[in-house]
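Have a look at this one before I ask anything.
In this view, the complex is presented without one of its protein chains, the others remaining in place.
Just so it is clear, A, B, C, D and E label the chains in written order, and each chain counts residues from 1 on its own.
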Amino acid sequence: MENLISLWQSTGIYNFTAGQVFMMLIGFLLLFLAIKKGFEPLLLLPIGFGAILSNIPVAGISQEGGLLYFLYYGIKLGIFPLLIFMGVGAMTDFGPMLANPKTLLLGAAAQFGIFASLLGALALNAVPGLEFTLRDAAAIGIIGGADGPTAIYVASKLAPDLLGAIAVAAYSYMALVPLIQPPIMRALTTEAERKIEMQQLRHVSKTEKILFPLILLLLSILLLPSSTPLVGMFALGNLMNSCGVVDRLSQTAQNELINIVTIFLGLAVGSKLSAEAFLQIKTLGILALGAVAFAIGTASGVIMAKIMNRFSDTPINPLIGAAGVSAVPMAARVANKIGLESNPHNFLLMHAMGPNVAGVIGSAVAAGVLLSLIK
Amino acid sequence: MENLISLWQSTGIYNFTAGQVFMMLIGFLLLFLAIKKGFEPLLLLPIGFGAILSNIPVAGISQEGGLLYFLYYGIKLGIFPLLIFMGVGAMTDFGPMLANPKTLLLGAAAQFGIFASLLGALALNAVPGLEFTLRDAAAIGIIGGADGPTAIYVASKLAPDLLGAIAVAAYSYMALVPLIQPPIMRALTTEAERKIEMQQLRHVSKTEKILFPLILLLLSILLLPSSTPLVGMFALGNLMNSCGVVDRLSQTAQNELINIVTIFLGLAVGSKLSAEAFLQIKTLGILALGAVAFAIGTASGVIMAKIMNRFSDTPINPLIGAAGVSAVPMAARVANKIGLESNPHNFLLMHAMGPNVAGVIGSAVAAGVLLSLIK
Amino acid sequence: MENLISLWQSTGIYNFTAGQVFMMLIGFLLLFLAIKKGFEPLLLLPIGFGAILSNIPVAGISQEGGLLYFLYYGIKLGIFPLLIFMGVGAMTDFGPMLANPKTLLLGAAAQFGIFASLLGALALNAVPGLEFTLRDAAAIGIIGGADGPTAIYVASKLAPDLLGAIAVAAYSYMALVPLIQPPIMRALTTEAERKIEMQQLRHVSKTEKILFPLILLLLSILLLPSSTPLVGMFALGNLMNSCGVVDRLSQTAQNELINIVTIFLGLAVGSKLSAEAFLQIKTLGILALGAVAFAIGTASGVIMAKIMNRFSDTPINPLIGAAGVSAVPMAARVANKIGLESNPHNFLLMHAMGPNVAGVIGSAVAAGVLLSLIK
Amino acid sequence: MTELMSSGLELMLAGMAIVFLFLAMLVVVINATSKLITRYLPEEVASHNTVSVATNAETNKHYIAAITAAVHQYRSTH
Amino acid sequence: MTELMSSGLELMLAGMAIVFLFLAMLVVVINATSKLITRYLPEEVASHNTVSVATNAETNKHYIAAITAAVHQYRSTH
Partner (left out) sequence: MTELMSSGLELMLAGMAIVFLFLAMLVVVINATSKLITRYLPEEVASHNTVSVATNAETNKHYIAAITAAVHQYRSTH
C-alpha cells in the first residue's frame, strides 16, 4: 500500500508542473515541425526530443547525474559547435565564391541583421518587464547570422541562459527562409532587376581552393583572433576536404563525427528548454528579434547587391544578395527560385552560392567582434 | 643487476595473485565462448578482453590513470547503456508488434522472471555466507529482463559491485537462450498447441510507426518517469529511424556510434571482473539466479500465451510467449524453430517478434519500477 | 574610438610574439610537407594545423577553456594513442610474420636505434646548454621505434614537455624513410646479397592468426606487464579483425574511430608546439637524435639479417632487415624497391612485412622496458 | 530478514502489476490510435503524404534541374 | 653525469636483452603453436570448422528460408 502511494507520488501525473507540460508541448511541436514540415529536421528533432526529456518530472535527465547534463558539457566547453563547424567546413565548396570574390561583400552586408537586432534588443529594454544586457543582446543578434553552430557558440559564451530560445529561433528561422525572404526580395527589386543574367563563373583551380582556407585563417589571426576558434575549425575542415590527401579524415568529419555531435548537441540544446529559462517574456522578444534580424539581413544583402550592380562592370542580380545571410544552402535556393519566376532560363544557384558561403564567414567574423568587444 | 632484479620484480609472473590468474582464465573462457561458440560475440569478446586486461598485475589498466578506469566512467555516469539503447531503438522494427498489440501482454508476463529471481536472491540470504541487500537482489533480478543495456544500467545504479557478474550472466544466458528455452517450451505445451497457425499480420502504416515511440514515451512520462532515461533514448532511436527525415543520424546511431560505445562498454564491464569483486559465493548465486530468471520468464511467457489463446478469438501459438523475455532476436528465432519442428509450414518468426520487442519495453518498465521503489 | 583602440589591441598583429610567428611558420611548413610532399598527411596535417591554432595570440585555443586544451586530455590520460593502437592492430595482418617467425628477430634488432639514441641523448648533456634527464632521453629514444602512437604514449608519460617535438620528429622521419634508409641499406649490403631470393611463404591458418594476438598478450603479461596497455590494445584490435565474429566492431575500430581519434590526437599534439616548449636547443638535439635513431635502427636490422642469413638454412635477403624499424608499410616497401633494383623479379614485399610488423611489437616491448625501469 | 522478504514480495506484486498495467494501457492506446488513424487519416494520410511528397519531388526536380543546368553551364565553359 | 651515462648503458643492455628475449620467445611459441595446430587440429580443425560452419550455414539457411517465407507471407497480403 505504502509502495503504491509512493509509486503514485512518483508518477509524472502527480509531479507535473504547468510549465513542464507547456515545454513538453513545445518539444512535441518541434518534433512535428521537424518530421511533418521538414523544418531543419537534423537539429529540430534532437532539440525537440531533448526538450521533452529535460522537462520530465522526477527523472532529472537534465540535472546533475542525468544524460543531458553530461552532454551539455560539450556545449558549455564550446566543443560541439566547433566540431560541427569543422564538419560544415569539410562540406563547403568555396569554388563559386572564389570565382567571383566580390560577392563576399554581399555576405558582409547581410550581417547588418545581427547588429540591427542587437540594437533592437537593447531598445526593447524600454518595454517594462524586459531586461536585456549587452551580452544578451549580442547573443540574440547572432540569430541574424543564420548559422546554427555560430549562434550556439556565441550564446554559450555570452548568454547561456538564453541558449535554448536562441538555438530554437535560429534553426526555426533558417527553416523558414523560403517564407521570410521572398516577399522582402520582391519588394526591394524590380522585375527588370530580377531578370538580370549573370556572367558564367570562371574556373577555380585546386591550388586556389587549397590556399583559401589558409588565407582565411591567416586573415582572422592577424585581424580578429577572437574569431579563430570558429574560423579555424571551419578552415581545418575545408582544408581537409580540398587538399585531397586526408580524404578519410574529411569523410569522417563530414559524416559520422558530425552526425554523432549533431545528436548530442541537439539533445543538449533541448536540455536548455526548461520552463524557467524559456517561459519568460524574453523568449517572445527573442523570437521577434530573430525574425527582424533575418528580415533586415535579407534586405541589407539585396540592397548591397543593388548598389554593387550599379558600380560593377559585370551585372549582378540583386536577388543573390539575399543569400548573404548564410542559411546554406536554403537561401541560395530561394534566390534561384525567385530568379526563375522572372526568367525561366536564369539559373542563379551557383552565383548565389558565393554570397551564401560568404555569409558563413561574415557571421563568424561578426561573432569574433562580439566576443572580443563585449566583456 | 639491480635493473634485472627490479625488472624481474616487475614481471607478471612475480606479481600474479591466484585470483588474478583465475579471473584471467575467466576472461579467456569468455573469448572462447565468443569466438568459438558464437555466444553474443559483440559483447562477450570486449568483456572477456577487458577482464584479462584489468587483471594484469602491475599494469593497473583498470586503476586510476588506466584506460579502463576512464572508460568505466561511461557506465558509472549511465551514458554508455543509454547510447546503446538509442542504437537498439533505431534498429528495432515495431511493425509486427503494432500489427498484433495484444502480444504486448506476453512481453509483460515474461518479466515475472525478474521479480521471481529478485525474491530468490532475497531467499538466498538464508544460505550462510550469502548476503544480498534489496538493491543487490533487484540488480540480480534484472538479468531476467534478458536485455543487456537495461541490466547494465540498473546494476550500475543499484549494485555497481555486482555489475561484472550481472553483465556476464545476462549476456551469457542471452547467448544460451537456444539451450535454455526449448525444454521449458516443450514441457509446457502440447503438440497440438505447438502446431497452431496464426493469422497473417495486418499492414502497419508509417504514421503508426512514427507515433508509437512518442506514445510509448508519453505513457512512461505519465506513469513511470523513472523509466524515461531508458525508454526515452530507446524511443529517440526508434523515432529517428521511423520518421525518415533524419536517416543520416539514424544510420550513425545504429552503426558507428553503437559500435564505438559497444567496444568501450564491453571493456569497461570487463574491468569490473576483478578477483575481489567476482570471486565470491555471491557470483555463484548470481549465476544460478540468472538461469532461474530466464527459465521462469520463459515459462511465464508461455503460460500467459496459453491463457490468452483460451480467451482470444484469434489463435495464439503459446510458443511465441517464450519470446517475451526479449533477447532479441534470438528468442523469436527459437520460437520459430520449435514451431517448425511440429509444423514445417508454420513460420512463427514474425509473430514472435511482437512479444520479443515487447519484452524490451517490459524490462525497461520493470527497471523503472525497481529504480523508483528501491531507495 | 575606445572600441577601436581596444579592438586594435585585440588584433593578432598587435599581440604577436616572435616565437608565436615562428611556430606558426613551423605549422605552415608541416602543412606544406603534408599536402605538397605527402609526408604522413593523416597526422602532419592535423599536427600542423594544431600548431597554428595554438600559437594564435589572444585566442587561447590551447589554454584552459580552449578546444585544444580539452582535446589534449585524450593524450594526457593516454586514451588517444591506445585507441589508435587498437585501430592499427585491427589493420595489421600478421600472416607474413607467422609464416616466417624468425623474422621477428629482425624486428628486435632494429630496436637498437631506440637505445642507441637514448644513450646519445645522455651524451649530448656534454654540450653546454643541453640538459636531458633519463626520462627525456628515453622519450627521445623511442622516436627510433618508428611508431607514432607508441612514441606519443611514451612521451606523454615520461616527458610531456617534449611531446610536440618528439611527435613531429617521429612522423617526419617515418615519412622520410624512403630517403633515410636506402643509402644505409646499400652501404651495408653487397649486390649479391641484395639479389637473394627468398622462399615462398607457407600458408598460415586462421586458427594461428586468431591465437597469435592472444599469445602475444599472454607473453607480455607474463614478462613485461608495463607493456600491456600498448600491446593489449593492439592485440584487441588484431583479435577483433582475425576472429571474424565481430566484424562490425573491427571495421569501426579501423575506420571511423581511428579517424576521429587521429584528428583529435593530431590537433592535441599540435597544441604542444608552443614557442616556449619547442624553440629550445633541445629541439635541435631531438631532431638530430631522431635521425640517428632511424639510421642506427635500419643498420641494426640489416646487420642482424646478414648474421641470420649466414646461420639460417633458408636464404634471407638482408634488405628486409631494414623493415624491422616498423614505419609500416613504408619500410617494407622501401626494402621491396631496393630489392627490385638489383633483381627485377625479386618481390620482397611480403617477406619484409614480417619484420615490419615485428618492429611494431618490438617497439611496444621496448616502450614497456622504458616505462618499467625509469621511475 | 522476513521483513526483507516481505518488501521483496511487495515489490514483486507492485512491479508485475505496473508492468502489466503499463503494457495493457499501451495495447489500448495502440488500438485506439490505429483506429483513429484508419478512420480520420486513412488513405487520406497516405494520399496527403503522397501529394506533399510529390510536390516536394517536383520542387526537388526543379531544383535538381536548376542545379544540373547551372553546374553544366558552369563546367562546360571551363 | 657519468652516473647518468652508466645507467643509460645499463638500460640499453637490459632493454635490448629483454626485447630480444621477448621476440625470441615469441618465435619459439609461434613455432610450437603452429606445430601443435598442424599436428593436433590440422585439417581436423578446418573440417571441424567447416562442419560447424556448415551446420550453422544450414541452420542459417533454415532461418533465412523461414524469415523469407514469413516476410513474403506478411507482405504479400498487404
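Just so we're on the same page, a residue touches a chain if its C-beta (ideal position, glycine included) is under 8 Å from a C-beta of that chain, and two chains touch if they have at least 3 such contacts.
Nothing here was measured: the structure is a model prediction, and the numbers come from that model.
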| item | value |
| --- | --- |
| Chains in view touching the one left out | A, C |
| Of A:L4, A:V21, A:L134 or A:L279, the one touching the omitted chain in the full complex | A:L134 |
| Contacting the left-out chain in the complete assembly, out of A:P182, A:G301 or A:G362 | A:G362 |
| Among A:N125, A:Q280 or A:N309, residue touching the chain not depicted | A:N125 |
| For subunit C, the residues touching the chain missing from this view | 3-4, 7, 38, 96, 200-203, 333, 336-337, 340, 347-350 |
| Contact set of subunit A toward the excluded chain (per top definition) | 98, 101-102, 104-105, 107-109, 111-112, 114-116, 118-119, 122-123, 125-126, 134, 137-138, 205-208, 211-212, 215-216, 219-220, 223-224, 358, 361-362, 365-366, 369-370, 373-374 |
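Rule of thumb we're sticking to: only the chains that are shown with their structure count from here on.
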| item | value |
| --- | --- |
| Co-neighbours of subunit E and subunit C - touch as defined | B |
| Between the pairs B-D and B-E, the one where more C-beta pairs touch | B-D |
| Rotation, 0 to 180 degrees and nearest 5, that superposes subunit A on copy subunit B via CA atoms | 120 |
| Chain centre separation (subunit D, subunit E; CA means) in Å | 43 |
| Distance from the mean Cα position of subunit D to that of subunit C, given in whole angstrom | 49 |
| Geometric centre distance via CA averages, subunit D-subunit A, whole Å | 27 |
| Multi-partner residues of subunit A (at least 2 other chains) | 3, 7, 38, 256 |
| Multi-partner residues of subunit D (at least 2 other chains) | 11, 14, 18 |
